[in-house]
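Structure first, commentary second.
Here the complex is missing a single protein chain, while all its other protein chains stay put.
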Amino acid sequence: MKREFKVVGKNIHRVDAFKKVTGRAIYPEDIFMENMAYGKTLRSTIAHGYVSLDTREAEKIDGVLGIFTYKDVPNNRYGVVYKDQEVFVSKKVKRVGDPLAFVVAENEKLCDLALEKIKVYYEEIEGVFDPVEAMEEDAPKVHGKSNILYHFKIRKGDVEEGFRRSHVIVENTYKTHMVDHAFLQPEAGIGYIDEEGRVAVIVSTQYPHYDMEEIASTLNIPIDQVRVINAYVGGAFGGREDISLQIHLALAAKVLKRPVKTIYSREESFLAHSKRHAMVMRYKTGADKEGNLLAMETVIIGDTGAYASWGENVMRKAGVHATGPYYIPNVKVDSYAVYTNNPFAGAVRGFGATQVPVAYEQQMDALAVKLGMDPVTIRMKNIFKVGSETATGQILTEGVPLEECLSKLVEAMGYPYGKEAYR
Amino acid sequence: MINIKLNVNGKDYSLEIEEDKRLIDVLREDLRFTGVKEGCSEGECGACSVIMDGRIVNSCLVMAVQANGSSIVTVEGLVKDGELDPVQRAFIEKGATQCGYCTPGFIMAARAFLNRAKDPTREEIREAISGNLCRCTGYNKIVDAIEEAYRYEKGI
Partner (left out) sequence: MIVKQAKSVEDALELLSHYGNCKIIAGGTDIIIQMNEKKVQPKVLIDISKVEELKKIEEDGDFIKIGSAVTYTDIIESSIFEGNLSGFKKACRLVGSPQIRNRGTIGGNIVNASPAADSVPPLIALGATIILESKNNIREVKVEDYFSHSETFGIREYEILTAIRFRKPKGVLTFAKLGLRKALAISRISIAALVELDKDNKVSFVRIASGSIGRYPMREHELEEFLQGKVFDDAVIDEAVKVLQGVMDVRLANRSSLPYKRRAVEAVLKEALGEVRK
């Protein structure tokens, strides 16, 4: 007998659907407050170098209410894992788009005018834009003494022995590129002092609680004096995990005691938030005559750009997923997150698990070609099942319906797997 | 500053505006029809789509002065006597909205299309919404919803 559920099997309307289809869903840019000012960010136009500003002329413009720089921030450092980002650059610019100052004025046009009037002096220094080069001893350093932020290792079995016993070995290097989330709603927010005198920011964010902590710590105020209110979020996909305008708005509202609103243009949105890690993946994979995988060795280098963001976590995940859904007895993985002067990379859907399939799946195809096998059969032979052990030693005890999934897929495609049809 | 007359969602407005404003700026800032969204400012994303004199346009690519004397319909204007437009109903019913930011633009593009469509095919619907981007990737449900809206209107 079929059981009736309240939700399962029913067409349930989204709770927010009515507001969204009538235009009543309020995103931060849709809020207009009494006596509201506007804020715009001055950003670096070079990738690596020392910077200083002269804001005097801009400050004299009638209607410009404040120009905030690193000097106005009690604790200038923040970041989701490592506090390696500055609210405003104090000395060294590390990428194109680093915030240098935040201008607040009566209207947006005055903000633009003030931005033009700020004199920016750069002393450019050599940058590093390739993560492989960035790992070399003599490469320009983005932070501190080494550009290597993180090194993740997996050592399972004996890869040398595995390759010795292999009938076929394929070795290739794969590269994936940087990707932007391009969520449809560019960053926007409004900072103000609430009815109880607290600093409040309405923003579209993935982590209101992190934002609160970062605002409290950078402005050096108790966390119970900070409110972060999440408005509707126009897509995020990981791109709203890092701070963008939250601290700028909180600072300006706190100092000016007025509501301050900021809306990024699409161009500024691209400059402001993280990107998907570009990766260089060197893979060596070996299998026996029957197509059983015996060994895999890989070095995965992720370009985390100017800041760590979630680079460590993303590159760990890339390393953990490096074998793909295939059992391999001997595995050696070295996965790195490396600083460069490129846009910073962080969370994007998949979080490191998205890039590695480009490599490990093509390795499977390359092995299949060498063995004269079809690409489905070689996968079926090695695919994770209940009881399989992953490269990290985890035993998969339940919920591993990969064989079933792949067979259904092949069936739906009408792919004559296992037959000579291949090649 | 310049004076313009607009009819928005059935109501006449006489406005004094800054001349360099675009239609989207007047709709959002002066008249507070904030259902009109700005995603790209260059006609690629369609989030700012409104119906102007019966035609779907990107309100970010129309100067406000150019709309002088025109009739504009925004997503806010589709609700009639408290009743949702069939397109709005279908978007709810078919789960065609995710983050919601592209939704007003898609609904207006669909509305403009259905005003002239006859037994639309899925291909024609896709063409009609080709000027709108959804980044949460809900296109299939949006096409489903527009087909459904057509059925509501024809009582089929």
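Annotations
Labels A and B are assigned to the chains in the order they are written; within every chain, residues are numbered from 1.
Note that contacts are C-beta pairs under 8 Å (C-beta built on N, C-alpha and C of every residue); 3 or more make two chains touch, one makes a residue touch a chain.
As the structure is a prediction and not an experimental result, all values here were calculated from the model.
For the chain that is not shown, the touched chains among those present are B, taking the whole complex. One of B:46, B:104, B:120 or B:138 touches the chain omitted from the figure, and that residue is B:46. Although one chain is not displayed, chain B still touches it through residues 2, 19-20, 22, 41-44, 46, 49, 55-58, 60-63, 65-66, 68-69, 109, 112-113, 127-128, 130-132.
Simple rule for what comes next: only the chains that are shown with their structure count from here on.
Distance between chain A and chain B, defined via averaged C-alpha coordinates, is recorded as 32 Å. Of all the residues in chain A, the ones that touch chain B in their complex are 11, 13-14, 16-27, 29-30, 32, 181-186, 232-237, 263, 265-266. Only residues 28-29, 32-42, 45, 47, 74-76, 78-79, 84, 88, 91-93, 95, 97-104, 107, 133-136 of chain B touch chain A when the two sit together in their complex.
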